[in-house]
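Yeah, one chain of the complex is gone here, protein chain that is, but the others are all in their spots.
We just call them A, B and C in the order they show up, numbering each chain from 1.
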Amino acid sequence: MPATGVLLLSCPDQRGVVAAVADFIASHNGNIVHAEQHTDEIEKVFFQRVEFEVDGFDLNRDEILGAFAPVAKRFDMRADLRYTDVKPRVAIMASKQSHCLFDLLTRWRSGELPADIVAVHADLVQHMGVPYVHLPVTADTKTAQERQVLETLAQYRVDLVVLARYMQILSPTLVDAYPSRIINIHHSFLPAFIGANPYRQAHDRGVKIIGATAHYVTEELDEGPILDQEVTRVTHRDSVADLTRKGRDLETIVLARAVRAHLEHRVLVYGRKTVVFG
Amino acid sequence: MPATGVLLLSCPDQRGVVAAVADFIASHNGNIVHAEQHTDEIEKVFFQRVEFEVDGFDLNRDEILGAFAPVAKRFDMRADLRYTDVKPRVAIMASKQSHCLFDLLTRWRSGELPADIVAVHADLVQHMGVPYVHLPVTADTKTAQERQVLETLAQYRVDLVVLARYMQILSPTLVDAYPSRIINIHHSFLPAFIGANPYRQAHDRGVKIIGATAHYVTEELDEGPILDQEVTRVTHRDSVADLTRKGRDLETIVLARAVRAHLEHRVLVYGRKTVVFG
Amino acid sequence: MPATGVLLLSCPDQRGVVAAVADFIASHNGNIVHAEQHTDEIEKVFFQRVEFEVDGFDLNRDEILGAFAPVAKRFDMRADLRYTDVKPRVAIMASKQSHCLFDLLTRWRSGELPADIVAVHADLVQHMGVPYVHLPVTADTKTAQERQVLETLAQYRVDLVVLARYMQILSPTLVDAYPSRIINIHHSFLPAFIGANPYRQAHDRGVKIIGATAHYVTEELDEGPILDQEVTRVTHRDSVADLTRKGRDLETIVLARAVRAHLEHRVLVYGRKTVVFG
Partner (left out) sequence: MPATGVLLLSCPDQRGVVAAVADFIASHNGNIVHAEQHTDEIEKVFFQRVEFEVDGFDLNRDEILGAFAPVAKRFDMRADLRYTDVKPRVAIMASKQSHCLFDLLTRWRSGELPADIVAVHADLVQHMGVPYVHLPVTADTKTAQERQVLETLAQYRVDLVVLARYMQILSPTLVDAYPSRIINIHHSFLPAFIGANPYRQAHDRGVKIIGATAHYVTEELDEGPILDQEVTRVTHRDSVADLTRKGRDLETIVLARAVRAHLEHRVLVYGRKTVVFG
């Protein structure tokens, strides 16, 4: 696949935005290979993802956003520009539960995830050749350990942090340093069963369907914008252990889908919601 | 299909229950056409549903539970006996939203629901020939109206009350009069979005899946034992109206499934949970 | 919702199409409220659905396609233009099985389907006030009956024919008269179980999932472009009657979704495939 640029745009909803953006691309000899848009009719916000060929574009990559600035200004637009041949740098943080970590590494090895996985933090050494950092944490060392984590993320110039069943609540400092750039997998169908032991909570409540939720991390626990969810049917016969086992498959699949959507620059965040283009 | 008896049993888990029940049936020249069991390993409770042919059984219907009493006593067992040719008498209570009511009546007319629907309460007269009772309710008349409802249910000797989007919270008096015999459809994936306007709540939270839940009504709002749940995928493009429309299909299907399970004597309730045999 | 125009476009994939279309709209003071596109990378065909506000557009409705002709010519484009306030005229043909007919009429009454249902053909008179035509058919009268059907469709100026479990194979004459304008519901997950008695076929094969498929009718039986499919899980315990009952829910839902997609001008057909925009 030839490299493409991806413009992620959001602005107050108004006339002429689509034409103005298409004109900008066309006027620089660009070619739009894919475009999607969405308007939030309640918030009156317009969102667009425009993917265009880099090849033949008559501006250099570092000139494009500057040239686009007048359009962005005219529509009071927030504009991000990414390139599909520049792979985001990803760190994965896991804990004793390694199924999500393992699954992501396997997909990455098979070419399914357009990323560079640059660091892995886990209790178990299942890093498959990726630089491996173990920063053990206890109640006493949490503050110091978070500082180490921040330093490590900075050192590796990480673009995206994936909490693959990390089982630690991050401090506001860490969360604020990576806004909409930390993805967590919660093992319930949020907002049901917030907090600890969601499978036990689900068992106690006697639900007939369980779920898993991938979301961006914000300061409020399990309240961040949802990227993706998946569910499966259970019955009275399923014990907590059965729910946990069935849930592992949900967790791995939904986390992988969410990470992939982020890495393909298909996600826009606003408030506590996401637009995930198809 | 020839008539069958259905024994619904529950007791503390212990050795020999299955054989004792099978022996009882066999010793009276009965034939088990279907049996299912479940043990809750945490609560240590045993549940069984035993369906046997009435034809050829060497006791009259009204003698069977008496003859079974020693077995029930020995195992400290709760035993219910129903017959598949004795149709439960059902009342459906709806409100302005009539899709669930309409769907249940259509399924009933087509022979899908083994019941006699004996009364319908709704704001709209879509009763399809079923005795129709309109008992309007306002904040001021709620107590009096509930008394009328209770009288009507008694008058029609109702076995099961189905709240097909009734939109009123029942008083403890009414709930207590029909324990595990009032089924409600809640238009969310419980326990997410308890209370009013769940589709708006779901839209505000930005979930990627919505659901509907059929449950027995207890005194705690939306906390009763869950019979069945169903979900469907939504995206950022779905407005509250879209969620409502998509949700209607979930509500009709999950309520019909739950009512059918109840009418086929496949449900056992314990605590706030259900065993729904297949 | 204010009226909008919907341009449905397809052409050989090439540079500049998106900008040319956006320019055309903008140059006539139009405003694009939604646009979606797709490129079939194998067939090298570009598809687009552009929805724009009618209000404020500086051409009359009957002038727009003419003014767009140079753009269409330049890109060798097929262009259709529809308006969301012009409701397609729909005829529904059913047979003894009436659940899909009934469901469509109910949704239509509730405002869910943007159409005028102008005629219903069914063995059972469940027409809910819609003009009702019963044209009985036997092996001997099939040719004559089809001529009557064609005349009736012409008389009612029908835009879309929905076969809601019609159970008759249409002749090529009828099919050719309504290309991509006859939607059929087949009660299997096509291409599995083509032809008669698909639920029996599914039962004999012992599948663990059954489905239903809505497709446009072409001259080849059950081979037309698929609009939508839905499935549900079954087990060894489900008889053919159970599959039929469970399947009815699939059929009604998937047919309603497909009809709705067509009526909202979200479908483009090419070869034996469809693009169904979201």
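Operating definition for what follows: a residue touches a chain if its C-beta (ideal position, glycine included) is under 8 Å from a C-beta of that chain, and two chains touch if they have at least 3 such contacts.
For clarity, every value in this text was computed on a predicted model and none was experimentally measured.
Interface note for the absent chain: among C:Ile92, C:Leu190 or C:Ile253, the touching residue is C:Leu190.
Screening C:Leu7, C:Cys100, C:Val137 or C:Ile226 for touch with the missing chain picks out C:Ile226.
Although one chain is not displayed, chain B still touches it through residues 15-16, 18-20, 22-23, 25-26, 31-37, 39, 233, 278. Residues of chain C that touch the chain left out of view are 38, 40-42, 189-193, 205-209, 211, 225-231, 235-237, 239, 272-276. Even with one chain removed from view, chain A keeps its contact list with that chain: residues 99, 102, 106, 110, 112, 235, 237, 245, 249, 253, 278.
The criterion applied here is as follows: only the chains that are shown with their structure count from here on.
With each centre defined as the average position of its C-alpha atoms, the distance from chain A to chain B rounds to 41 Å. Spacing of chain A relative to chain C, judged by their CA centroids, is 36 angstrom.
Across the assembly, chain C contributes 278 as residues in contact with two or more other chains.
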